[in-house]
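A single protein chain has been omitted; all remaining protein chains appear in their positions.
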Amino acid sequence: MSSEEVRVAIIGASGYTGGELLRLLLVHPRVKVTYVTSREWAGKPVTLVHPNLKGFTTLTFSQFSWDKVGEKADAVFLALPHKVSLEYVPKLLEMGLQVIDLSADFRLKDPEQYKYWYGYEHPHPDLLKKAVYGLPELHYDELKGAKLIASPGCNATATILAAAPLVSLGFLESYNLISDVKVGSSEGGMKPREGSHHPERENTIRPYEADGHRHAAEAEQELSLVAKRDVKVSLVPHAVSSIRGAFASVHGWLSTSVDEMELWKKTVEFYKGRKFIRIIRGGLHPLPDSKFVIGSNFADVGFAIESRLKRVTMFSAIDNLMKGASGQAVQAFNVSRGWPEDEGLKIPPLRPA
Amino acid sequence: MSSEEVRVAIIGASGYTGGELLRLLLVHPRVKVTYVTSREWAGKPVTLVHPNLKGFTTLTFSQFSWDKVGEKADAVFLALPHKVSLEYVPKLLEMGLQVIDLSADFRLKDPEQYKYWYGYEHPHPDLLKKAVYGLPELHYDELKGAKLIASPGCNATATILAAAPLVSLGFLESYNLISDVKVGSSEGGMKPREGSHHPERENTIRPYEADGHRHAAEAEQELSLVAKRDVKVSLVPHAVSSIRGAFASVHGWLSTSVDEMELWKKTVEFYKGRKFIRIIRGGLHPLPDSKFVIGSNFADVGFAIESRLKRVTMFSAIDNLMKGASGQAVQAFNVSRGWPEDEGLKIPPLRPA
Amino acid sequence: MSSEEVRVAIIGASGYTGGELLRLLLVHPRVKVTYVTSREWAGKPVTLVHPNLKGFTTLTFSQFSWDKVGEKADAVFLALPHKVSLEYVPKLLEMGLQVIDLSADFRLKDPEQYKYWYGYEHPHPDLLKKAVYGLPELHYDELKGAKLIASPGCNATATILAAAPLVSLGFLESYNLISDVKVGSSEGGMKPREGSHHPERENTIRPYEADGHRHAAEAEQELSLVAKRDVKVSLVPHAVSSIRGAFASVHGWLSTSVDEMELWKKTVEFYKGRKFIRIIRGGLHPLPDSKFVIGSNFADVGFAIESRLKRVTMFSAIDNLMKGASGQAVQAFNVSRGWPEDEGLKIPPLRPA
Partner (left out) sequence: MSSEEVRVAIIGASGYTGGELLRLLLVHPRVKVTYVTSREWAGKPVTLVHPNLKGFTTLTFSQFSWDKVGEKADAVFLALPHKVSLEYVPKLLEMGLQVIDLSADFRLKDPEQYKYWYGYEHPHPDLLKKAVYGLPELHYDELKGAKLIASPGCNATATILAAAPLVSLGFLESYNLISDVKVGSSEGGMKPREGSHHPERENTIRPYEADGHRHAAEAEQELSLVAKRDVKVSLVPHAVSSIRGAFASVHGWLSTSVDEMELWKKTVEFYKGRKFIRIIRGGLHPLPDSKFVIGSNFADVGFAIESRLKRVTMFSAIDNLMKGASGQAVQAFNVSRGWPEDEGLKIPPLRPA
């Protein structure tokens, strides 16, 4: 590796997002993973928990130590549960380390939202201002040099990327949108529960948190920025039987008859230059499909209009562990470092898979 | 069997809905299946095509013959493609046979709708008036003695049963509803296509016919009747990787803050006495799940409200081959004959499956 | 129901085999389920845990009580873990109740085998003699009037039914057989574990207990009886990503060139009169397939010979929760009562599923 490589720590590396960060960062050309922690697996080889990584690393998990992280890392990825990140971020920043936080703890600008959606008083409202929401498609310039990146939630990412272009154009009758999201089982993380038990989870089609999923808060924050007006999002997630994949169908009503081709052009323009957005239109597979992004950092985006009713549905398909979590974190990290957005992420989706 | 048993023919019995009719009718206590036809498989044993039925029948497929059907059957189930049923229904009725048509050809009252959605001029507008839409939950009394039953579409069934109770109450801000439907692969029938090829279909999450699915026509017809006003439905189907299962999430906005418990009570009341509706609320599995109806004729129905935005989503889960097709046809047939609605259908869902 | 119906208790009714017993027995024409117990769910409605059964029962789970079971039941199905049944069986028999035990505790005649395979000294070797191995295909006559039925294991059932006909004929070069078994996830029961977590279990193809699975003991006992000589079975199970289904491929070598048609005839003859064996040969689906038995009590049986090497593989496909557990228990119970073997079990397999 080059002498300029950045030394990276992953805190909480034994779950699926941690494993996915490892899968990406262990072969990233400008990164050296130097420190990985896990409370449960400290002292054990990383490949015990992540057998797919055999042959790629001989690292073992450590118990977290402030001294060690300071000594070994330039940048720290936090793959921790919500609220746990709060204990790490301020001090890591003080120590001069860059932080990429995959939890929700720094995604929302308005501290009130933490009370409403997460049930806690945010202890660091100042840091909320400093944090950059790690969606490079909307915050590319702010991410350059960012010290604290709040990596977006998977359902929020899918919803925002589907809706942003049309929301920005001002053609909608109402800015109360419905995001009907369908997700694979890996979104629930690595810990077995009743609902993730294979005989119960496979073949299911069922909604959950149907009275409003909290990723709506992120979607509202970001889409309001894009729309330059107040946007409300009702996010209704559904479990389906894939392992990877998150698919958002964002339903709205057009205020007027529109020139569909014009909308396509403006959608393309909206995402111009962003390497991980693919606009899907026409051909043999004319609409986004979660299958065609699996294993990659792409978000496939498109829309359909039912002119009879002026209904528009904006779609996006992502791999929830990639563009919905770890891939996006690496993408934002790349941008923050001034590297090409797709460094270490030029991975074609697996197909069929 | 009793001497009063009804002799039944199934025309087009080699597909999935035909097979499902056979699975039900071969063990139905008041029915004798006497005649089954298939163009492709005439002369071959039924169990060649439907190996699950080995041990239940020694019938062979016949080529359709007007003489034979008249001689052998009292009632005829048509499991034929759309437009093909048109060639059979008038004459079968003339011959004095009861007809249960599983195609779309007689579901819509307004002939104009056939032009719009199916692209043909309906040749028998008089029969459209005579046909009873075979959804016993809405047309129980009309079905008694019905000579022509137009059995509903699967996505329409899921949408209508989810939305009917709340639509009937008058609390919605708008009667332009979105039905975001998720369906298993058996909905596409028995014929292999690119989109049904296992490596392409398994794990998918993808919309199709996203500019408006034609089952919307049925949903609009029936929900307008229930609401006693004009209801519009935008039906957006999505393929997910189950084999059986259709799940409708019908999204709307409440016009006012409502007493949720009151809505539950009225939902229960709405379906009072109907044996195949189960209202799902609370418990370990508080929302409908397609898994819990597989193999049965149930529609599990419920709703969720996001009070912050007054968004309501009405859910229903059905087995698309049962309540969405063959089971419902048998249920309507039972009602038409004055038998218990669930005769031959007292089948608990398979679980886990 | 008729006045002659038998009153049945199910002890340990909250798991998958308990749920499957309920699914069958609640609609069995000669049975009334009167008492169901669960340590964990005592006091709760059965349908809380088994939501598929909504509409079929208003029973609640009880804590087990000797008094109550004696008062309420004529026959008791035990769906308990291995070793736990030991605590119940002797006293239930003393109380004059018929016992159908779905655990392994009374399946093996030789007490030594319990030490070797299950790691305990069997406390009731006398009852091992009394117990009838509940495989009606081999023990039909003994089952009539049986007071203690030891219902077979799923992998053992698949292995025995595949191999019994050819093993009985004496054409094999060696009686050391390999049973390579492939199983769905429901075999592991209802309790979530790491290995059953959907993201880990779906799509897997992996062996487990590959140094010898203990159902081999049953298979050896039964196949030795059939062969009238010592038969050894090496049973190697593999997890695959179905929910239901157990498939045995029992590999052996023929001692001589044989007339294949003769073998087919003798296989048919071997199972003559048994209603749940279907011999699969020729046609569009010329070999057993777990898909074509799902939801039913059938075992589909067949074989293939590679004449070049005189290799024979004997196949069987079952639904592990039906013929592999609860369905078979009901079948044996029917036989014990002198009822038709298929009473309450005339259920065609679901297809597609």
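Going in written order, the chains are labelled A, B and C, and every chain counts its residues from 1.
Heads up, the rule we're going with is that a residue touches a chain if its C-beta (ideal position, glycine included) is under 8 Å from a C-beta of that chain, and two chains touch if they have at least 3 such contacts.
All values reported here derive from a predicted model rather than from experimental measurement.
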*Hidden-chain contact residue, picked from the options A:Phe106, A:Tyr271, A:Phe292 or A:Phe315*: A:Phe292
*Interface residues of chain A (partner: the chain not displayed)*: 16, 19, 23, 26-27, 48-56, 186, 243-244, 275, 278, 280, 283-285, 289, 292-296, 298, 346-353
_Contact with the hidden chain only, please: which chain C residues?_
176, 178, 180, 182, 184, 194, 199-200, 203-208, 210-212, 232, 234, 236, 238, 240-245, 247, 249, 251, 253, 284-285, 287-291, 294, 304-309, 311, 313, 315, 317, 352-353
*Pick out the residues on chain B that sit against the missing chain.*
16, 184-186, 190-194, 196-199, 201-203, 241, 243
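The criterion applied here is as follows: only the chains that are shown with their structure count from here on.
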*Please name the chain that ends up farthest from chain B once chain centres are defined by their CA atoms averaged.*
A
_Since chain B and chain C are copies of the same chain sequence, what is the angle of the rotation superposing the Cα atoms of one on the other, rounded to the nearest 5°?_
180
*Between chain B and chain A, is it the same set of residue numbers doing the touching on each side, over half shared, or a different set?*
same
_Distance between the centres, which are taken as Cα means, of chain C and chain A, whole angstrom_ = 46
*Per the centroid of Cα atoms for each chain, what is the distance between chain B and chain C, given in Å?*
35
*Length of the line joining the C-alpha centres of chain A and chain B, rounded to whole Å*: 39
*Sequence positions of chain B contacting 2 or more other chains*: 243-244, 284-285, 289, 294, 352-353
